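Left out: one protein chain. Kept in place: all the others.
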Amino acid sequence: MVLYLLDLLGMVVFAASGALAALHAHLDLLGVVVIAAITAIGGGTLRDVLLNRHPIFWIADPRPLWAIVLAALATILYVHLLPVPRDALLVADALGLALFAMSGAQLAERAGHGFLVIVFMGTLTGVGGGILRDVLTTQIPLVLRQDIYASAAMAGIALYRLMQLLGVGQRLAFGLGMAGIVLLRLSAIRWGLQLPVF
Amino acid sequence: MVLYLLDLLGMVVFAASGALAALHAHLDLLGVVVIAAITAIGGGTLRDVLLNRHPIFWIADPRPLWAIVLAALATILYVHLLPVPRDALLVADALGLALFAMSGAQLAERAGHGFLVIVFMGTLTGVGGGILRDVLTTQIPLVLRQDIYASAAMAGIALYRLMQLLGVGQRLAFGLGMAGIVLLRLSAIRWGLQLPVF
Partner (left out) sequence: MVLYLLDLLGMVVFAASGALAALHAHLDLLGVVVIAAITAIGGGTLRDVLLNRHPIFWIADPRPLWAIVLAALATILYVHLLPVPRDALLVADALGLALFAMSGAQLAERAGHGFLVIVFMGTLTGVGGGILRDVLTTQIPLVLRQDIYASAAMAGIALYRLMQLLGVGQRLAFGLGMAGIVLLRLSAIRWGLQLPVF
């Protein structure tokens, strides 16, 4: 139940970030809603297709789609009334990234896959929606050129697996992995940490 | 049989629109054929992958691929001989959109999905090929910034479902949904209707 609510929160946050990008690209009302939805469900959809999990999560339970549509409309309303709280959004986005990455990793783990596939699937679930958002608005995907983002997801998932190998319980390891991603991401924002560019 | 022919017509029309976009982007002969094919079968392919329908429609019956290749070649020939009849293409495209959207909606319906998934799958089937065409020629997808397009598909599918709930027969409801999409789309072209941009 807690996980379900956290997942919903992650989708709402990603929907808002997609709506902001679409507004910035001057898309129309429907374009904003569609980009918001793709940003929110894109990563999980890629994960389900690649892991052959059917029905895909939002086909099995479409209720979150309504939350996404509402979040997109609320974002449109909000930006016309109030200044966009950039930091609040970045913090929420860090939470969404952490949630999606860890839930994707857990699904790959339960399906019996090894370390590299777990890390890759978790990362893809976390960043896939943002990549689709950027491709559709013809940007080079932010996650590929931004300060620690996908790498935060990777590090957190690796931490989660390491903790389990060291005998730490599943729940605690999950929480530590999530905390690791959020902290890394927030530190990167706060101090402008970056991976080397060549 | 009528539906099969209408479907084929939809693919030919979308192939022509893809070929025109590829010619405009100065792609070579093969690039034109490939973009034409992706525009024609992209939406249905995404639909089949997401609904886990295998074999995918053009793998199960590859004959339409030949029609698509011929349509692409005919388009190349045509633009060198005669002026492009912009309006004729837009009308044909409206028909293709309506056909694909309604057939996608019907497939999702038969698979037992609810309202939101039916609308989403139908719309994706109608506009997916055009989105792939635009991404591959590095445009922001037209359907996300154009006058009533994806929204026409959504409205027509919603009309179709509403008619059924009101007890209207499946065939009549299907026809009304299609007519709704075509009329909305043509009105949007004729009078330049647009969704609000913020």
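A and B are the chain letters, set down in written order, and residue numbers restart from 1 in every chain.
Everything below uses one rule, namely that a residue touches a chain if its C-beta (ideal position, glycine included) is under 8 Å from a C-beta of that chain, and two chains touch if they have at least 3 such contacts.
In this text the structure is predicted, and so the values were computed from the model without any measurement.
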Check the options A:L8, A:L29 or A:V49 and report the residue that touches the missing chain. A:V49
Among A:I131, A:M163 or A:I189, exactly one should touch the missing chain; which is it? A:I131
Identified contact with the non-displayed chain, of B:L8, B:I76 or B:L183: B:I76
List the chain B residues touching the unshown chain? 22-23, 25-32, 34-35, 45, 49, 54-56, 58-59, 62, 65-66, 76, 79-80, 135-138
Which parts of chain A are in contact with the chain that was left out? 49-52, 113-114, 116-117, 120, 131, 135, 138-141, 143-146, 150-151, 154, 194-198
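Here is the rule we go by: only the chains that are shown with their structure count from here on.
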Would you mind pulling out the distance in Å between where the CA atoms of chain A average out and where those of chain B do? 30
